[in-house]
Every structure is written in structure tokens, then in C-alpha cells.
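All protein chains but one are shown at their positions in the complex.
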Amino acid sequence: MSDQPTARRRAGDAVVSDARLNNSKTKSQYQPYRDANWGFINHWYPALFSDELPEDEVKGIQICGVPIVLRRANGKVHALKDQCLHRGVRLSEKPMCFNKSTISCWYHGFTYDLESGNLVTIVANPDDKLIGTTGITTYPIHEVAGLIFVFVREDDFPDADVPPLAHDLPLRFPENSERYPHPLWPAVPSLLDDNAVALGIHRTGYTDWRIACENGIDNAHLLLHQDNSIIHALEWVLPLGLLPQDDCIAVLEEEGGPKGMLQWLSTDKWKPVLENKELGLKVPGINGRPYRTSITLPGLVAVENWPGEHMTQLEWFVPITDDTHEYWEVIVRVCNTPEELEHHKYRYERVYKPLALHGFNDCDIYAREAMQNFYADGTGWDEEQMVSTDISPITWRKVASRWNRGIAKPGRGVAGARKDISLRFKDTADGRRPGYEVIKIQED
Amino acid sequence: MSDQPTARRRAGDAVVSDARLNNSKTKSQYQPYRDANWGFINHWYPALFSDELPEDEVKGIQICGVPIVLRRANGKVHALKDQCLHRGVRLSEKPMCFNKSTISCWYHGFTYDLESGNLVTIVANPDDKLIGTTGITTYPIHEVAGLIFVFVREDDFPDADVPPLAHDLPLRFPENSERYPHPLWPAVPSLLDDNAVALGIHRTGYTDWRIACENGIDNAHLLLHQDNSIIHALEWVLPLGLLPQDDCIAVLEEEGGPKGMLQWLSTDKWKPVLENKELGLKVPGINGRPYRTSITLPGLVAVENWPGEHMTQLEWFVPITDDTHEYWEVIVRVCNTPEELEHHKYRYERVYKPLALHGFNDCDIYAREAMQNFYADGTGWDEEQMVSTDISPITWRKVASRWNRGIAKPGRGVAGARKDISLRFKDTADGRRPGYEVIKIQED
Partner (left out) sequence: MSDQPTARRRAGDAVVSDARLNNSKTKSQYQPYRDANWGFINHWYPALFSDELPEDEVKGIQICGVPIVLRRANGKVHALKDQCLHRGVRLSEKPMCFNKSTISCWYHGFTYDLESGNLVTIVANPDDKLIGTTGITTYPIHEVAGLIFVFVREDDFPDADVPPLAHDLPLRFPENSERYPHPLWPAVPSLLDDNAVALGIHRTGYTDWRIACENGIDNAHLLLHQDNSIIHALEWVLPLGLLPQDDCIAVLEEEGGPKGMLQWLSTDKWKPVLENKELGLKVPGINGRPYRTSITLPGLVAVENWPGEHMTQLEWFVPITDDTHEYWEVIVRVCNTPEELEHHKYRYERVYKPLALHGFNDCDIYAREAMQNFYADGTGWDEEQMVSTDISPITWRKVASRWNRGIAKPGRGVAGARKDISLRFKDTADGRRPGYEVIKIQED
């Protein structure tokens, strides 16, 4: 044993080093973020890829504790609260639609107008006095580039206040290139560009959405990715790390635009670390390209020109409950001709999906899971000891605290509101994990 | 999006339509029912089919949070609290009986008299001063028609006050035919009739017992069953629904008899709905038969002349914990000759069991599970919006609140008292669901 006195972390007392970045003053500036275990509400989130919802298909999902049913009718996607106001079953478990303008509950036939959410009839009870007096919340939809976005809102959030989707997407280029110039790099496409195509996957992550999100903008975890095939396929040599310099982060909080932050990596704003003398580590000479990442409320990470030039990788960490999120990995590219599209899809299947969305990002997934116990009972938020490179998550926490449109209330009467019910143990015994999409009822 | 203002349901604020049936005054009339998540105690419940407990067999079950061990000795069934008063293990996990009048604990030999429950000796400690001063609760048994009933009681409920089984069974016919005439139908048999036979199954349901029970008397969910084979095998054409008229429900609350309610369906008291103009639905002409259902405390649904004439289907929703119940489906028929019995059993195996107990009722099971998240954290009880057809569950809630013999206390020191213990996760990882019967210890 050593004789040196050690400043040890104490359980419960939170005696952490004063040298850490996130002191108590800093913490108080992101209290709203700490409160948002069920996510930020009144924001646009991706719900499904367009091709997951063909005409007349009905699917149920859950975002920020809100159950949502989606139906496509006459090409248009509609979204409503997926909880019948009668006995609370999810309409999506066993879809029943008698026409193109309504959705009915399979249990007792409560029928809702797709546009208004109003209770327009009850199959078996057409004259009940409840009809016309009540309804379920509807959620605005914006479908673009192969993605269906839903505006997940509180029940009393007015239609008139729904912002455009662009407010919850990254800054667009080249229209912002002058204000936020990138030294060496082509302007990247936006989902809103003409002929933009979104290819990607989504899957459930079993952690708090926030620690997943923070992993996405973390510039200090290059170690984790040092052995990834895509890095070596590109013949890149990574630095040990990146150190923040002055102006390393641009905070985006202009009126009428997306709120978040932008960071230029591997430029003079984030200086590469090539040596660690203490450990005798030295990188002979890095090979790679500067890149830029951003994060936009409600929690959308964008990596420009990754995993290739003229494209951008978007990642959402869509809160399902306080301890699950749907992890979206989407590559956006503009394909102006069928040939371009064909070629892009081929590379997506052969390169980007296996090496970037899986190989590279799979490492991020296990890192997030590794943090979950620490944060799940609040310990991590109290006791983490941050360092200078953590300016990224700390800045994000503050921006998110200032600009979110609402903190989601803990889910009530939905999956995950109580985690210990026997129905969940039954499903688990049957090999079924908690998930994002409603599993439809199978009749034998 | 629609311009129409919508009365949306708000999470947490319980702003539900005033047009709904169950306003706050109504709710206050069934508060005891709302409190009974662990069931009603001091009632008769089915425990096992007779043939599940042969001579000398020992089995453990749990009802209303009470662990119960059953043993048959000299033909007679005995029931005791299945929790050794020493260290709390279940006697049924590894049955040990040294004679016909006692049961001993396999762990330290605490030995209880089957009749009195008294601690009569300890195998290894025959002179301990504890002997003769204490004991475990016993539960009265009534075995009839192939079913073993147990009177699940609080520890201090006196033997003298135990009511006859008939008080917790449906009204009998024809003796009540004059008071409760059925227009078109033969009087149905009772379990208590001579030569009555009970054939059926039981299985665990992963929901609150109450929402399961209410599904059983719900006259508004015909939609759910419209595609069931048994309906079409009978060439029935169902109406869209049934609307309650005056006197649609007879409340049964006479002194010295079963407490519950009775409803004549498809008669003029429950008018068939043949059309829903809003949806353009029309049933050309129904084909089927009026039938009658009832519910009796502690939660026994009876459907007369279903799934065939001269029989009655009984269904119990026996609370195991606050979120599991044992679902019993039993068909009662009188078979006066061996030939009649043979023929009935044949039809039971070929028709009633696959098409009624499974095909038809399996749909009810998934409907109950679909409600569980909504009710599991209390949300459903606060926010459900009931309509006129829900007069059935509402009336039942009130009757049950007035006449139950006791609200079971939450289970203590038993399976399901804590749902999150590691032992449960171990069992679940091994593919084992929470259940009703004790699984016996396997020595390798």
C-alpha cells in the first residue's frame, strides 16, 4: 500500500475534486437538463422511416413517455395519442380503421378523427353523449427525405405555436457558411435540401437518453474508436485526444433558428494531443481530416462530412422512457440522379452501414451502457468529475437548459411508468426486451 | 392539422369529459373496490381441480397475497398458510408428511396439525416451549363437482362466521327462475347440483384482477370477438353492440345469498345496435340467441347457456398479487349417466375447450394485458372515460364495494411483495414466469 494521501471519492458525500470543471455553480446552470430524465417535450423527433409506414399501415411508438400511433392514409401520415380514452389500450396493438379519415379502437370501437383527434363515434354506441365532447391529442407530422418527424407535444400545446421542423434540425449550409465557416470542407447537405436522401437505422438503447447524447458530442473518447475498421480502412492515424482552445465551441441561440452548439475538431480550435509523456505514448504523425460536429435541441448530433464527403451523419437519442431511448443513425446525402442514388445506396450497404453505423457506433453503445448504473440513481450527476475536454457536454447541458421547449413529465399509464410489473417479467421470460415500437397482437 | 378545438386528455390533470359516466360522485361510491388491488379476502375461491390433488399430494398456491398449502389425506383436502412460522419457507416447496394428520416443514421439521394448524411438534426439538403455543392459519375447504374451493381468510376470521360456498356462487336455477325469469332459455345448472361436472382450465393472467374481471362482464366489446371461430361455427351474426335500457341490470344483494348482478343480453333490456351511420356499418340481420350473464362476489362471471345449452361457463379471476391473477374457465353441466358424461367430455375436448375457452377467451386475455400499463400505476382509475354501456362495470364496482367481506392487505413476505429482487431476475433469465403454483424443489 502507498503512504501517499489520496483524495478519494466518498460515496454519498460527494467530496469531489475542486479542480473539476463542473462545480456547483456550473451545475445550477443546467438543473433543467438534470430534471429532464423523460426528455424534452414540444420538439420534433424522428418517428419512423417513411418506408416503415406504407399506405394504411398503423404503428405505435413511444417518445418522452407519450404513446403515439401513426397511420398513413391517402399518403399522408397522421399521429395521435396511442391510448384510447376509454380504457387506455393502445390503438396500434390491433389496428382497426373503417375509412381513410378515422382510426377506431379494436376493443370497444371508440373512433377518432385522424385530423382533429376528436371522438367522432363509438362503433357499438353511436349516440353516446361522450361523442363530440372529447378527443385525444394529435401530433403534427413533417415527412421529408424518407423520414417521418412527429412534433411530440404536451396536450395543451397550441397548434399555432408549433415551430417549423427546421428549428429542430442543424444549421443549413452553404447558407450559413459565411457565419460559420469551415476551413477545409465542403458544405454539407440538409434533410430539407431538394433530393436529400436519409438512409439509416434505428434501435433501442438501454440507457438514459442524456448520457447517450453526451457520448455523441464527446471529443475525448478517441481511445474508444482507435481500433475501428473504418478508421484503418481510411488509413487514418488518430491523435490521442483533442484539447479545447479559445472559441472551440460556437453556441447557437439565435432567435428563430436551431438552438445548440457547433465544434470544429482537429483544427486550431481543438488541438490534437500527440504525446502523453507519463505513459510514454507518442503518435508519430496524425493522418486524418478536420471535421465539425454539432448538437441541436432536442438532442440531435450531426457530424459533417462523415462517414464520407458531401454527407452528414445525424444521430438522435429519442427518449422512450427515463431509461430507454431510440438511437437513430441517419446518413443524409443529396442524390440528384437515379445513378447517384443507386451508387450511394450501394456504398451505404457495403461501407457506411457495417463500418460506421455498426462498427464505429457500436462502440459508443457499449460505452453508454457502461455509464448507466452510475447515472441511473442520480449518483453520476452528483459525483462525476469533469475535465477541460468536457466543455462539450457541459456547454450542451447549459444550452439545452436555456432553450428546451418543455421538460417531459414522467410517463403515466404507459410502458415503463412502472418497471416492475409482472407483465414485464412475463415478456422478459419469453425473451422480449423493452422496446420502442408496439408489438402487434398475434391471434393464434 | 385541424382548426377544431379539441378537449384533449391531459396527463396528470385528469381533465376528462363531463359527459362520461363515471364522475367523481360515482367514483366515491366504489372507493373500496379501488383499494382492493390485492383482492377481496374472506371469500371462497377455486384453488385446484380435484384431479390436480390426488391422495397425499401437496401443492402450494397463492391467493390475495396469501400463500396456501393444500394436502389431501384420507380423501379430505386440507389447507393451511404455506409459510412456516419459523423461517418463512413454503411447506409446499418440498412436501414432508410423516402421517395423515400433519404436515412438516422440510427445513427444520416444524410440524402442523392439518385440522387446527397448531404447531404440534418439531422433528428435531420435541420439547421446545414454542410447541402448543402457536400455529398457522387454516382455510376451510369445500370440494364439489371436481373443484376444490378454499375460503381465503384473514388470520383472525372466526370459523363460526365462514359462510356456505353457495353465498359466493351464482344464483341457482330453476329455484330462482320465477324471481329472475329468463325469457327464452333453459335453467342452467349449478356446481352444487347433483351430478354436476366442472370441466375447464386455469392459467395465470398478468394483469390486475379487476380489469380482467371487468372485461368478463363487458357488453360493449363484441368487436373483439367478431372473428372468433365459435361464433361462425354457430352461424351467428353479432350486432355491433348492445345498448342498456331500463332495468338492464338486476342487482343481487339479498340477505343470505350471493351478492352481485345479473344482466339479460340481446333482449329488450340490452338492445342490439345494428347500424353505425357515421362509419357506414350495417348488420343486415342478427342471428344468435339472447343470453344472460352475471357476476358474483368475489369476482365470478357466469355466462348461462354458453358455450352450449344446458350448461354455464364460470370464470374466476383469482388475485395472486396486485398484478397477477389466476384465470379460471370452467364449464358446468349435469351428467346423469356415464354416457352423458362421456359425450360431454368429448364435446368439451373437441369444441368447447379449443373454441370457447381458448379461441374466444384468448382474445379477452390480450385485451386485459393491453389495459395493464394504463391501470398499473393508477392512471386508468383516474382518467378512464366511461360511456353508457359501462354501466356494467360501474354497477359491479359499486356492488363489490358494498358487499365484499374484506379488502386484502398487500402481501408481506411472499412472492410478489417485492417485485424487483434478484431471485426473480434469476428465475426470469432462466425462462420462468411469475406464476400461481409453487414449483417444487428439484434435487439433482
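Each chain carries a letter (A and B) given by its place in the written order, and its residues are counted from 1.
Just so it is clear, contacts are C-beta pairs under 8 Å (C-beta built on N, C-alpha and C of every residue); 3 or more make two chains touch, one makes a residue touch a chain.
Since we're looking at a predicted model, the values are computed, not measured.
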item	value
Hidden partner chain, touching residue among A:Cys97, A:Val144, A:Ala166 or A:Val273	A:Val273
Hidden-chain contact residue, picked from the options A:Pro163, A:Pro410 or A:Pro434	A:Pro434
Contacting the left-out chain in the complete assembly, out of B:Thr134, B:Asn195 or B:Gln245	B:Thr134
Residues belonging to chain B that touch the chain removed from view	81, 83, 85-90, 93-94, 96, 98-99, 102, 104, 106-109, 111, 113, 115-118, 120-126, 128-130, 133-138, 140, 154-156, 159, 162, 409, 412-415, 417-423, 425-426, 428-431, 441, 443-444
Positions on chain A where the hidden chain makes contact	1-4, 6-12, 16-20, 206-207, 211, 218, 220-224, 227, 239-243, 273, 275-281, 321, 323-324, 358-359, 362-363, 366-367, 369-377, 379-380, 383-389, 416, 419-420, 424, 427-428, 431-434
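The rule is simple: only the chains that are shown with their structure count from here on.
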item	value
Rotation angle superposing chain A onto its copy chain B by C-alpha atoms, nearest 5 degrees	120
Centre-to-centre distance between chain B and chain A (centres being mean Cα positions), rounded to whole Å	44
